[in-house]
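A protein chain is absent from this complex, but the other protein chains hold their places.
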């Protein structure tokens, strides 16, 4: 087990009270695998990344949680618990690559900076060569010229490639990609996802892909975890979850996706889009019972009272879901 | 019957780049038309040109047979023909005005008496599933979903025959985007409105539109009836777009 995250809970103190962004979220990511963390807005999926990286906002408070990365354990409730890992054990790709790139330095300078941190003492020439090689590996066109260019001279897709090259050079054990392709066009998205896969295969790291897109997860990930309103409702391999979603929310989420091959029906009433009715629960007051109860289409009386645990789906230990229907055979 | 929108040879340059490069297309009345393309393809510029928010260097745009001409009278006429639904409809509500104030402005433009206007508004709000109480609120006092509906309600209050929606689902979760799209389909059918959907989301356009065009760097690459356009695209670029689309192909369930 390369990376495991146990019982992560994060609160945000707001003017109107304390919002619970995450409640007891646990994740296991295998080395060399891509793990998709799926959730809609307000699910807390980015909070997971920020808590791991120690980049949470000042009003955030980690109330519990430990991370185990390459055998070492980190208590996330302490500030800067994972500071040593930043840039070495862990790397992050943001939705906006400009968050990772300094606008006043050239691409080459920034890539060499990564190398200087990781392998101090190596001479400039080899660093430059390694940086250029990394740019070539992420298939950025004309890497020699790019080394002397500034981030603003590149397109969004090219910048994201540079950030991936930076991650490649830092050889992390865990790469966190937070909506890495949301701002990009579909054709570029496919290329960037291929580069992330290439990076993973090259250095054998674990990848946590945080996204709202089930399409991306089913296409590129090995395992999936579904987050809803700060709780993990289901996790398993993509194949298992896609075949038989254990949680009604996962099933409904899959139903909402519009397949590209769905054809238009001549009778317009047949061209309806699927919707999950209702709203997210108030993050300040968690309702009793199952968190998804109010929007669930198969809930029964106990769902409003009993908080479900994580039950295996189809007696498969690697696939679990937080739904009471699984507890009563 | 005149076309809802007809564009002939629209050209527009921003400095070196051609935002629109000889775009010609016609949108028949009462249909749903999709414009797909990636960022920088010129699809939003085209919408702004149709609305008269962006002047063209060359070419002509007719809305229900009327060419775009400057002047208040023409603007008023156009407003009653065509209404936009912006990318972030919630941001299209003036943040410091009550919703009733904004609705009243429509009444002033239409010279419709207050009572008649608000009677019509009541019916529209009902249809969009909005409580009547939203009228007295400010945009920041209602939820994002409600604001989206209020913006659509205001557009409908103008009794337009064409609605043009720019990336209506951008930034929306899958669980709520369908709600908006279903609503647009309903409105279109019941009011016999011409609906133009501008989107990068091919799957949605395929399902909602009858005809569509694919745009790339200011040009129309390919167009036609959605069924054949997506099933057997003729252009390499359309194929590339379709292939790149990450899709959830549901594996058949073992037992359900």
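Chains here go by letter, A and B, matching the order in which they are written, and residues are numbered from 1 within each.
In the analysis below, a contact is a pair of C-beta atoms (placed from the backbone, for glycine too) under 8 Å apart; a residue touches a chain by one contact, two chains touch by 3 or more.
Just so it is clear, contacts and distances are computed from a predicted model.
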Listed names "dihydrouracil dehydrogenase (NAD(+))", "DNA-directed DNA polymerase", "ABC transporter permease" or "TAT-variant-translocated molybdopterin oxidoreductase", matching UniProt entry of the absent chain: "ABC transporter permease"
Chain not shown, its touching partners among those shown: B
Chain not shown: contacting residue from B:49, B:63 or B:151: B:151
Residue touching the undisplayed chain, where the options are B:78, B:120, B:148 or B:206: B:78
Selected from B:93, B:124 or B:153 as touching the chain missing from the view: B:93
For chain B, the residues touching the chain missing from this view: 51, 53, 72, 75-76, 78-79, 83-84, 86-88, 91-97, 101, 105-106, 108-109, 151, 154, 158
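Here is the rule we go by: only the chains that are shown with their structure count from here on.
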Chain centre separation (chain A, chain B; CA means) in Å: 32
Partner chain B, residues of chain A touching it in the complex: 40-41, 185-187, 189-190, 193, 212-216, 218-220, 239, 242-244, 252-254, 256-264, 268, 271-276, 279
Residue ranges of chain B in contact with chain A within the complex: 38-39, 143, 173-179, 181-182, 185, 189, 200-204, 206-210, 226-227, 230-231, 240-254, 256
